[in-house]
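A single protein chain has been removed from this complex, and every other one stays in its place.
Naming follows writing order (A and B), and every chain is counted from residue 1.
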Amino acid sequence: MELIMAVLAGLLFTAGVYLLLQRQVLKIVFGTALLSHGAHLLILTMGKLNRGQPPILEKGIEHYADPLPQALILTSIVISFGVTSFLLVLAYRAYKTNKTDNMEQLRGSDHD
Amino acid sequence: MTNLITLPILIPLIAGTLFVFWRKKLPFVRMGTQIITIINLIVTAFITFLVVQNGPIILETGGWVAPYGIILVGDALSLSLLLTTNVIAVAAAFYAPFSLDRGREEHYFYTFFLILIAGVSGAFLTGDIFNLFVFFEVLLMASYGMIVLGGTRQQLRESIKYVLLNLFSSILFVTTVSFLYSVTGTVNMAQLSERVGQVNQEGILTTIAILFFVVFATKGALFPLYFWMPHAYAKPPAVISALFGALLTKVGIYSILRVFTLIFNGNIDYTHSFFITLAGFTLIFGVIGAMSTNNIKLIIAYNIIPAIGFMIMGIGIFTDVSLAGSVYYLVHDMIIKGALFLLVGAIAIVAGTSDLRKISGLIKNYPLLGWLFFIATVTLAGLPPFSGFIGKLLLLKGAFENGHYVIAAIGLITSLLILVSVMRIFINGFWGVSMELPKEKRSIKPLYVPITFLLIFSVVLGIGAEWFLPHIQQIGVDLMNPSVYVDAVLKE
Partner (left out) sequence: MLQFAVLAPFLTALLVPFFFRYIRQVHTGWFVLPVPFLLFIYFLSQMGAVSEGDNILSVVEWVPSLGMNFSFYLDGLSLLFSMLISGIGTLVTLYSIFYLNKNEKLNNFYVFLYIFMGAMLGVVLSDNVYALYLFWELTSLSSFLLIGYWYDREASRYGALKSMIITVLGGLAMLGGFILLSYVAGSTSIREIIGATDVVLESPYFVAILLLILLGAFTKSAQFPFHIWLPDAMEAPTPVSAFLHSATMVKAGIYLTARLFLIFGGTDLFFLLVTGFGLLTLCWGSYMAVRQTDLKAILAFSTISQLGMIMSMLGFGTKAAIFAAIFHIFNHATFKGSLFMVAGIVDHETGTRDIRKLGGLMTLMPISATLAFFGAFSMAGVPLPVFNGFLSKEMFFETSLHIESTSEFVSALTPIIPVLAVLGSIFTFVYSMYFFFQTFAGNTKGDLPVKPHEAPLGMLLSPIVLILFVVVVGLLPNLINHPILTPATAAVFGEAPEKHLKFWHGFEPQLFMSLAVVALGTLFYLTMKKWKVIYNWLPGRMSANKVYDFIYNTQFKIAEKTTNTYMTGSIRHYVMYILIFLVGATGVTLYVTDGFVISTDDLAPISWPEIAVAVVMAIAAFATIVMKNRIAAILVLGVVGFGLSLLFVFFRAPDLALTQLIVETVTVALFLLCFYHLPKLDTEKQPPAARTLNMIISASVGILVTLVAIASHSSKKFETISHYFIEESHHLGGGDNVVNVILVDMRGLDTLFEITVLGLAALGIYAMIRLRKEEEELDS
């Protein structure tokens, strides 16, 4: 199962990176969202899947899933949420001020 | 006593948070920020003194023992960078009120600024690789907040690139942490050092190391990963550029320095010779960039890159002398880049433009500014007796004595080109026929205070090198001997 999840994460990265290489801001933001999903999936996969019970202690249960990756993912999800929201608003503002959402038209030069 | 080590993080964090609620009371917030940065500087200086006297301070946060909880490690390397950070923070706190406009100040500049300092301090102090990621995010988020502040057309244009590339490297960062966790089962840096050492950094570990390198090198603006940096750093107001130029990329370099001495030291031939090659390209392309433009802020921004090249060169050569050189250069470069950005900011104010082709003859009306700039330029180029020379000498010694002639030669030639690229600002901007100056502008008199403050540190770091050098040489020795760090943290 871990191998399949690794492949799925790879696919998410592929799609995410492809979107990152697009011209339109919105697509690029989509790309980052897919990349974060891929990363979070990987963290969980790296801590072994489907071993034991959810890490909520109960009497009589010996084996639990690795809680540390879960904690790390939680932190990471919240952070990516913050950054993605920020990026989205930034994209919107950049579009409003620069009158374009095409990143190829936002190249700029040394002196402007 | 060990709890002291949290103060450099908590003081600015708490102050920054509080200032959110007083955003309209600018005089109070300005003065508050200045006082806070000074207090923080004093506290850091005191902690540094303790660390130099008694060895590293280890704090197990929340009382959770290493390697399970998050550990803060204040060793001599961390503290020397922390101290430098706070020196720059003080300068920025005194520069900002006289250079920023009211709008930016009211829209939480001081909060972003203080939390940036908290994030940078945290990154220097943490002994936990995932926690390092979190602090990276803190300082990046603060920098995002600052870089868009004001929302001018060009600022937004460059910041969207800045945010995107940093976001990508952050995602790569967590992914890589998860790989490393899978192999080693830990995120504590001391234990990572131990465990990676136990398996001689075999198998996938070197690949993971390179992934980390890519992550940090993107943040640290190394060739060929620095493209986002020059324009993004040059567009916001000078004080923000100064903070970015002095602190942000340096956190990336610090991370490379830490991770590739402490954890991934098992395949030096491969990883570190790769670094030397990249250092060479970084030096060359960075200085080429600095020579390619007439925008004075951009010239300085590009000059960040060759400096990074010098530091990576020291890490690549990997001897105690060269590492000490990297650390010395790091400290020197933080201060001088801060000072230079503040200086070009002042030049742009008096000239009304940052296009070098439109500036000339300023020295007639602004001799002090001119001579401060001249000293900064000479320092940047690494001519003695100023601070750049000491670091560069250590690096060159390391290079020559270990047979890395090509990189040493590149380093020497780059030094000359750095001098030319920045001296151009002096020759064209300060010399020449006096230009017509814009009528209405702010007084730059108050700006001399923070600029001089930084330059004094820089000069002292050069002329008074003997006060610092033995400690920094010791840092070099300790970095070559990671068991010092590991034993201190894991108490073995």
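Please note the rule applied: a residue touches a chain if its C-beta (ideal position, glycine included) is under 8 Å from a C-beta of that chain, and two chains touch if they have at least 3 such contacts.
This one's a predicted model, so the numbers in the text were calculated from it and none came from an experiment.
Contacts of the undisplayed chain with visible chains (whole complex): A, B. Contact with the omitted chain, checked across B:Ala142, B:Ile276 or B:Ile300, is made by B:Ala142. Checked against the hidden chain, the listed residues B:Ile160, B:Ile263, B:Ile276 or B:Val331 yield one contact partner: B:Ile160.
Even with one chain removed from view, subunit A keeps its contact list with that chain: residues 1-30, 33-34, 37-38, 40-42, 44-58, 64-68, 70-75, 77-79, 81-86, 88-93, 95-97, 101-104, 106-109.
By definition in this document, only the chains that are shown with their structure count from here on.
A straight line joining the Cα centres of subunit A and subunit B is 27 Å long. Note for the complex: subunit B touches subunit A at residues 130, 133-134, 137, 141, 144, 148, 151-154, 156-161, 163-164, 167-168, 170-172, 174-175, 177-179, 181-182, 187, 231, 293-295, 298, 355. Contact residues of subunit A toward subunit B in the complex are 20, 25, 28, 32, 35-36, 38-40, 42-43, 45-47, 68-69, 72, 75-76, 79-80, 82-83, 86-87, 90-91, 93-94, 97-98, 103, 106, 108, 110-112.
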